[in-house]
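The complex appears here minus one protein chain, its other protein chains still in place.
Chain naming follows the written order as A, B and C, and within any one chain the residues start at number 1.
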Amino acid sequence: MHIEIRKTLFNPWTELDRYQSNENHRIGACASFVGSMRDFNEGSKVNAMTLDYYPGMTEKQLEQIIQAQSSANDLDDALIIHRVGEIQPGETIVLVAAWSAHRKQAFDACRSIMENLKHSAPFWKKEVTDLGERWVEKNTAG
Amino acid sequence: MHIEIRKTLFNPWTELDRYQSNENHRIGACASFVGSMRDFNEGSKVNAMTLDYYPGMTEKQLEQIIQAQSSANDLDDALIIHRVGEIQPGETIVLVAAWSAHRKQAFDACRSIMENLKHSAPFWKKEVTDLGERWVEKNTAG
Amino acid sequence: MNVTVKFFASLKEQFSEPVMDVELSSDQTTVEDIWKKVSGSEQMPENVLSAINLEYAQAQQIVKAGDEVAFFPPVTGG
Partner (left out) sequence: MNVTVKFFASLKEQFSEPVMDVELSSDQTTVEDIWKKVSGSEQMPENVLSAINLEYAQAQQIVKAGDEVAFFPPVTGG
């Protein structure tokens, strides 16, 4: 299990490749999700974004989210990497991956981790649009 | 959209990295699934596996599976790579990825593509165990 | 008035040849009729699937000259 808050750009596929080969988790099923910054939201073009977080609490909440899925879905392993700081359109914001013996568990866990992250991990997005900066007030439904 | 039947070992993360950067599909959500060969099944150790398929029909069925999800879930893009021939434990059998503007569609599409592939794409597994060879008679539930 | 018949997976091993040319005896020949012919008149088992021209077919579907007909067990990919 690995949780990381990243202040700089990352390539999700390179991270998955490195994590999986290092840890030798090659058996069974892996479901993953990559969320990237879109250049439009709620009708406005978004030029950039800043992601704030709560150091300490964010990691703790993510750990609890993974733990809950580990027991609920018999996970072999899970990985979360989440960007913070300044982000440009097209850049990866979040990577979630879940490994299990069977596809049902891997899919269920990956999706639940992602929904719980959206619902309870302390991250906050501020968008830079042509009209100025604005805090995003709520997430889109999952 | 890309569908490929592969006769040799592939690294799913390298494939995703190459596909995504070439096609420049970097915005929004990507859900992916990687299935690898397990070294046990139905109580026996499995030493190797051979995957048979129906050239022509397999590709056609996979294309129809993706098309159905493209309209159902407003997909921007999808990728399927499936191994055939001789496979060793730990090697990747299948990669499915689905790109959409939002996570719900990407997750739903990726999972549906995978279930439909299991249900209707003409592939057949033959396992080599210590007791000899055996055709796998049905897939595990999804 | 021939069709090409293909077998896959365990069925490929059961039949002497993976691909056969089969002559249609009438223009009302069904997939099941072809199965009976190539397998020696057995009924088509429930766990034998079939396809005509790369699409799944029903046992009672009519086959036309030039069609490619395939028989195979339940699929187990992914």
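Methods note: contacts are C-beta pairs under 8 Å (C-beta built on N, C-alpha and C of every residue); 3 or more make two chains touch, one makes a residue touch a chain.
Owing to the predicted nature of the structure, the values given are computational and were not obtained by experimental measurement.
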item	value
Neighbouring displayed chains - absent chain, whole complex	A
Residues belonging to chain A that touch the chain removed from view	35, 51-54, 56-57, 60-61, 82, 93-94, 114, 117-126, 135-139
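We take it that only the chains that are shown with their structure count from here on.
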item	value
Per-residue overlap in chain A, given as positions that touch at least 2 other chains	103
Residues of chain C whose C-beta touches two or more other chains	78
